[in-house]
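Please see the structure below; I have some questions.
The complex is shown incomplete by one protein chain, all other protein chains being positioned as in the whole.
Coming up: subunit A.
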């Protein structure tokens, strides 16, 4: 395996990270020759840098010890603790990196990800084009648009993709603040484009006809299977039709019984579907059946209780009366 510029850059980064607690000037001074040195080592023979020089952290420790450099006075205890925590986190990440590698058929996860870099550059270019078109308030789906034109959007896309690839090829050479800026920018960019993608996805999956309302129905009537309308006299009204204030039919429930011919009737705007299942029995010609379920709203509504209407000769106390509850008298 030949040592790549990327490997050198990574090694330098890790050495610098391990020296993060030093004052920047001293750290820069210590690592100033490092890229050249690594290039010389790389040119000398084959093999990974880590195999010949040891882990970057060890290299950093040796460098620090030999140079007699201690953590700067400016950084203090908190700075050192922060650097130590950073180093610990880095070590754990790297351990995880190599542990998870075999799952992907590579020695480490980063080994697996490295060849995918150009794919990320393309994706970044596309996301950048989308972000630009969203920022310019263009109506955008998954293709960027400029001035509402898809063609201009495609030019924009080509431009951002090229820029992203160029940046990707240049980035390993970045040091110091341009590198930090790039990382910060990438993080912010990822968050923004994720939010934007979620937004686009919502638009894509929402039903275009969702607002078109054919029938006036609310969720809270979902449990209603059938509707029974009783007239003033307590008689069941057949084929009643319901409408809302706009004249739109109100459709509730669904047929749950077979009609006379043994078929399931089609839903229609006429209630009840199943007159046989009326909760209150049909007006009985004879004496009131008190075992029947109590009238809805015992006193207020003219309850279809008992056999009120057809037999005015029946004992007055049983008749639907405004004041007395119906079941009282006979027992």
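As a working rule, contacts are C-beta pairs under 8 Å (C-beta built on N, C-alpha and C of every residue); 3 or more make two chains touch, one makes a residue touch a chain; residues count from 1.
The working rule: contacts and distances are computed from a predicted model.
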{"item": "UniProt protein name of the chain not shown, from \"Transcriptional regulator, PadR family\", \"Branched-chain amino acid transport system permease protein\", \"Phosphocarrier protein HPr\" or \"Glutaconate CoA-transferase subunit B\"", "value": "\"Transcriptional regulator, PadR family\""}
{"item": "Options A:41, A:154 or A:227, residue touching the unrepresented chain", "value": "A:41"}
{"item": "Interface with the unshown chain - residue positions in subunit A", "value": "29-30, 32-37, 39-41, 53, 59-60, 62-69"}
